[in-house]
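Here the complex is missing one protein chain, while the rest keep their positions.
Just so it is clear, A, B and C label the chains in written order, and each chain counts residues from 1 on its own.
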Amino acid sequence: MSLANGRPYLAIPGPSVMPDRVLAAMHRAAPNIYEGELPDMMPALWADLKDLAGTTGSVAAYIGNGHAVWEAANANMFSRGDKALVLAVGQFGRSWAQSALQMGIEVEMIDFGKSTPVDMARVTATLRADTAGKIKAVLMTQVDTASSIRTDIAALRAAIDAAGHPALLAVDCIASLGCDEYRMDAWGVDVTVAASQKGLMTPPGMGFVWFSDKARAATKTSDLRTPYWNWTPRADAAEFWQLWGGTGPTHHLFGLREALTMIKQEGLENVWARHDCLARAVWAAFDAWSAGNPEIGLNVANPADRARAVTAARFGAPHATRLREWCEHKAGVTLGIGLGMAEASDPAYHGFLRVAHMGHVNAHMTLGALAVMEAAMIALDIPHGSGGLAAAATVVAKGA
Amino acid sequence: MSLANGRPYLAIPGPSVMPDRVLAAMHRAAPNIYEGELPDMMPALWADLKDLAGTTGSVAAYIGNGHAVWEAANANMFSRGDKALVLAVGQFGRSWAQSALQMGIEVEMIDFGKSTPVDMARVTATLRADTAGKIKAVLMTQVDTASSIRTDIAALRAAIDAAGHPALLAVDCIASLGCDEYRMDAWGVDVTVAASQKGLMTPPGMGFVWFSDKARAATKTSDLRTPYWNWTPRADAAEFWQLWGGTGPTHHLFGLREALTMIKQEGLENVWARHDCLARAVWAAFDAWSAGNPEIGLNVANPADRARAVTAARFGAPHATRLREWCEHKAGVTLGIGLGMAEASDPAYHGFLRVAHMGHVNAHMTLGALAVMEAAMIALDIPHGSGGLAAAATVVAKGA
Amino acid sequence: MSLANGRPYLAIPGPSVMPDRVLAAMHRAAPNIYEGELPDMMPALWADLKDLAGTTGSVAAYIGNGHAVWEAANANMFSRGDKALVLAVGQFGRSWAQSALQMGIEVEMIDFGKSTPVDMARVTATLRADTAGKIKAVLMTQVDTASSIRTDIAALRAAIDAAGHPALLAVDCIASLGCDEYRMDAWGVDVTVAASQKGLMTPPGMGFVWFSDKARAATKTSDLRTPYWNWTPRADAAEFWQLWGGTGPTHHLFGLREALTMIKQEGLENVWARHDCLARAVWAAFDAWSAGNPEIGLNVANPADRARAVTAARFGAPHATRLREWCEHKAGVTLGIGLGMAEASDPAYHGFLRVAHMGHVNAHMTLGALAVMEAAMIALDIPHGSGGLAAAATVVAKGA
Partner (left out) sequence: MSLANGRPYLAIPGPSVMPDRVLAAMHRAAPNIYEGELPDMMPALWADLKDLAGTTGSVAAYIGNGHAVWEAANANMFSRGDKALVLAVGQFGRSWAQSALQMGIEVEMIDFGKSTPVDMARVTATLRADTAGKIKAVLMTQVDTASSIRTDIAALRAAIDAAGHPALLAVDCIASLGCDEYRMDAWGVDVTVAASQKGLMTPPGMGFVWFSDKARAATKTSDLRTPYWNWTPRADAAEFWQLWGGTGPTHHLFGLREALTMIKQEGLENVWARHDCLARAVWAAFDAWSAGNPEIGLNVANPADRARAVTAARFGAPHATRLREWCEHKAGVTLGIGLGMAEASDPAYHGFLRVAHMGHVNAHMTLGALAVMEAAMIALDIPHGSGGLAAAATVVAKGA
């Protein structure tokens, strides 16, 4: 017998749950792209996109996914032979480095493993060592979707400044924008990349690159630009089609408009606070479950280093896989698989999973997911500490 | 700050959560009503409706709500001056009695209050006392949506038979069909009424009356029939429009088709078992919460008398209202208000609420609702016993 | 080969084409019915419904279809044995008479056939002859959907007044409201009935009865009322549920709200003018087609007597049926079948069809339907006059 028949909850770290309002906004006839509602709504939409990232700089949009905006950022920032310093705290930092490398950019990567945050002193030291000034930009994830490590971006800026190095700071906010606090201008970020399908609550298909005036100036002669990736004509577009370097993603735009309106209606700081509280509820449950059960545990030790959008955790192979399958088939909750950090002892990732709490997510959804996970542990005889659900409910009670 | 922004969960006892598949099926251009897909799909739809009620008898459908099918059943079963025996265990039994009374039917109502099931012996005695045979039919709710009392319909049939009385047995399954086990023919029911918006997971707007051959024969000369309520031309329709006594509810029908397909895909007995398990999870939470806290408690003492679709509970005025409001505005769960059984000490119903677990509902939704309720009790300092969520999760773990 | 694959156009006289905005408004999660958006929007919705009918009187809404509101109007206006004068100019007048008759109302029907408007002098004479004042109400269609005859309601009121008879005037606007000009109060109408699925552009499932203070007063003691049909508690409802005598049609209401907003945005007089012009375009095409081809022709000779919502026409059996089938299967246009007025020479109605131009219909849709009909006549070798499409385009050119 299954108790899964009802509204399923997709708790993977992207695509996230699409709000009914967003899906409804996308369900419409194809619009005129030359005049009328769609072109007319773009200026306000672009203003809202900049507010979301906390910048008064520029934004270029792409029909593309996260990998597309990595490549877009790379193509605009670098010329062939320029050097990127990549700080990896999980799978996605390493992937961005790969993207740069394959484009002909020289890459220096510091890989901090899968559970350890960036060592800021080492960043400063590395930049200081670059006396030739070959490093054009530092590439960093705010949240690595695989490890769920969150990086202190303001601290990273300070570490770069401490070295007196002119490198641009480029931040991947794909998994964090609209979830974790982010202030592009205030934190001194030069380039930010994000995509539609996580905190922006819109189906996969659009990516965005925000860039500062400093980045615009510093990259004027970059030679990796192609017509599709070139951010200037998109950011400075006079016509609707130029925003997209061709036909725009008509239906996605109506979805994004609705999603940004929802964020504005709630208030961006309230959105961050909601994610923060739900993340802490998840952590509280894990703290209780792991008490006396070392096989269970959060991937990131220090709360300050943890994402508010997604939580990676260990369950002891093969328990993570068994638990995920039970939750999906018996109770209607799909959790995220482990990604990118398999160990020799668990090559197929049966001891690792991820719980998303990203975007359109409320106390009911998150507490329900935790309750289903506890039911799974009971059903599957996975040893775990007691009191996890009450602890999570208490966090919610105090935070709401 | 609110943690409600995400997918809201409407946990009121109807309208219930509409499945995405049902809403999608209704989102379509108006169809041709004279030929094609819509008329063609009716025979299988009617067969499925009969299977759902467990009958090989007839079914008449109405554009209408629950009150409409009460009136339809009354208009077909009774002539002016006939007598109905109504057994009330909550608000809805009393309302059906009112409907009959206002139509010119003589009504004898036995009101068992708001927390007590039917006393079968008293039914038998009442029928035995009707030596003149004035009672044409016994009207009963399988589940009273207000009190959440479930009646043992097979036992009621036995009680009628014990009296040797020929009265028809008419059962209101509005809140129970597709949730609680129901077997119209096996249990000797003559007339069943239900509506679309609860276990049938389709928006309000359609009602159904199933009737046995015995009911058809016994009511041939009933004089309360009008063209709209007359069940015969609808049940025996040759043309699509006759099924509806005029224009049919085109879009609802595509929704209902999808809902019945979902029930068939899951299996009706599995649907019942799912509701049974989720109901028991709710009860388990309440058992823990009420331990040592007599203000909290289920409305129905005996599990055998409890609905599997909805649970009515006390929280001590004004805690129920405060809790409902917190759950809705802080956490995204809308619980049902108390209905129809206010007491002198709580005229505005601030000490009573209802949790629905009806239709398109899975472990995630129900456990999440319970966790949110516990968070509310913590946030509002409503004294309650501990361990409710773990107890509910355990029921789910064992049942799934 | 077929040229039908594309957006089909359903040009039957109800259900009409549902606007995308209406369907989108209905595609939503079930709402709370006790408080919030849905109950809150009812006062403005009811005000708009009254504006639509041109009355400051009362409106009662029903989950039901056109047949339901006939019965509702009958149940409120009449007591058993009261007499109705029904003026039939097509199928639907006769059906309303049947409804009254089966409810125990005495019916005097004057049947003017299928192509002839009401003879007002005969109405006056009939009422004058009712010296006993037995006739409680005159029942009339503004537009008979089958014959497409439109009745001059103001003239009918004058004819009743000329007789000095106190009878109520009840008008069926099911096929005309929101299409043909209608002014309930100005024209002295006491009771108006309509349903959602034609000019109101919302799926079948709701009906409405508007009634004047005079009708309210004159019917206080009518004994055919039942709880479901009684218009008073619905019109005077204090709570949301009372508007519907039980659970309201949640999703339909959001659809209706959108439809009435569309009508307001266009302006009701503009809506009427649009229908008037499109109807004249259809007539112009038929005038050209029928020139020299007497088998082709409009059912109603005098333009003043023609509906602006639907046009009934002859094509000479079996041409109407062949033409309808070609249009649907080859070109994507579904025309209406003939209804209710078959002749001995054509029992299966192969010489009659109806073209709807009702509700959400623009010049493109109507001109396209006419062009497809002409293509069908060419393909099927149905003799017809030339210049029909140019004539229709000219009407549109002058009217737009």
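Everything that follows uses one rule, which is that a residue touches a chain if its C-beta (ideal position, glycine included) is under 8 Å from a C-beta of that chain, and two chains touch if they have at least 3 such contacts.
Nothing here was measured: the structure is a model prediction, and the numbers come from that model.
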Missing-partner contacts on chain A, residue numbers: 8, 10, 12, 14-18, 23-24, 26-34, 63-68, 71, 75, 98-99, 102-103, 195, 197, 203-205, 226-228, 244-252, 334, 337
Chain C, residues in touch with the chain not shown (by the definition above): 1-9, 17, 19-20, 27, 262, 266, 270-271, 273-274, 277-278, 326, 330-333, 360-365, 367-372, 374-379, 386-387, 389-390, 392-394, 396-400
Contact footprint on chain B, counting only the chain that is left out: 20, 24, 27-29
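What we mean here is this: only the chains that are shown with their structure count from here on.
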Type of chain A:chain C copy interface by residue overlap (half), same or different: same
Chain A and chain B: spacing of chain centres that average the CA atoms, whole Å: 45
Approximate Å spacing (C-alpha centroids) for the pair chain B, chain C: 36
Between chain C and chain A, distance of the C-alpha-averaged centres to the nearest whole Å: 55
Per-residue multi-chain contacts in chain A, two or more chains: 20, 27
